[in-house]
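On to subunit A.
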Amino acid sequence: MYGDVIMGGFGGQGIQVISQLVVEAAIRKGLEVTYLPSYGVEKRGGRTTVTVVLSDHEIGSPITNHPLCVIAMDVLALDKYQAMVAPGGSLIANTSLIPDEKIERGDISAITIRCNEEALSLGTAKVANMIALGAFLERSPILGFDDIERVMGDVFPERLHAKIPLNLKALIRGMEIAAAVPV
Partner candidate 1 sequence: MNRIFQRPASLLDRPTHFCPGCTHGIAHRLIAEAIDELGIRERTIGIPGVGCCVFLYHYFPIDVLEAPHGRAPACATGMKRAQPDKIIFAYQGDGDMAAIGTSEVIHAANRGENVTVFYINNSVYGMTGGQMAPTTLLGQQTTTSPYGRDFKSEGYPIRMAEMLATLEGVCYSTRVALHTPRHVNQARKAVIKALEMQNAEMGFSVVEMLSTCNTNWRVTPLEAIDMIENEMIPYYPLGVFKERTGKDFL
Partner candidate 2 sequence: MDRRLTKGNIALAEGAIQAHCRYYFGYPITPQNDIPEYLSRNLPKVGGVFIPAESEIASINMVMGAAASGKRAMTSSSGPGISLMQEALSYMAGSDIPCVVVNIMRSGPGLGGIAPTQGDYSQAVHGGGHGDYHSIVLAPASVQEMFDLTIKAFELADTYRNPAMIIADAMIGQFQEPCRLTPREPVVVPDKPWALTGCKGRAPQLLKSLYLADGEQEAHNLVMKQKYDIIRDREVMYETRHLEDAELMIVAFGTPARIAKTAIENLRARGIRAGLLRPISLFPFPVHQVHDFSIRIKKILVVEMNTGQMLRDVQISAHRDSRIFFYGRPGGGVPYPDDIEAQVVAALEEA
């Protein structure tokens, strides 16, 4: 069992949070995990990039140039990582911030979601990241909704616990949208 994902966007889009959820959920399942955030210079200018590798075996490389999944939360992330997606892999693109015509690859499963608008329709743009994570879960053979739900209380700080139901709703919405996209 092996999975990897690169998530990219800008600071404030909640990439840290969803990657943290994925990692904690995997650890809870007894899986091996590596979590590589951007640091130093890369972090300047507010970019956030995270590479997560999950496996039920020892993990060698914590980096990959053909991830099975890319979550691009804005156009800069798409430009950088679309070409890398492994053939047959998935691209989850936040088309609230990415023009549809930029999605060029035909050999991968591209899930385009207007995450910001979908989130707004649930009441707040803040859960756009959860919409994207929902789509990731729908495609992931390793993690499911229950796994994330189980760790949300630990990953979210106390003061946000009241928001957990809303976040779970956003996850489900993301899963529904992704389920409608042919694999």
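Details
Note that contacts are C-beta pairs under 8 Å (C-beta built on N, C-alpha and C of every residue); 3 or more make two chains touch, one makes a residue touch a chain; residues count from 1.
Candidates were picked such that all candidates are chains of the complex that A comes from, given by their letters.
Remember, it's a predicted structure, so these values are computed and weren't measured experimentally.
Candidates 1 or 2 all come from the same complex, and the one touching subunit A there is 2. Residue ranges of subunit A in contact with candidate 2, taken from their complex: 23-24, 27, 32-37, 39-41, 58-66.
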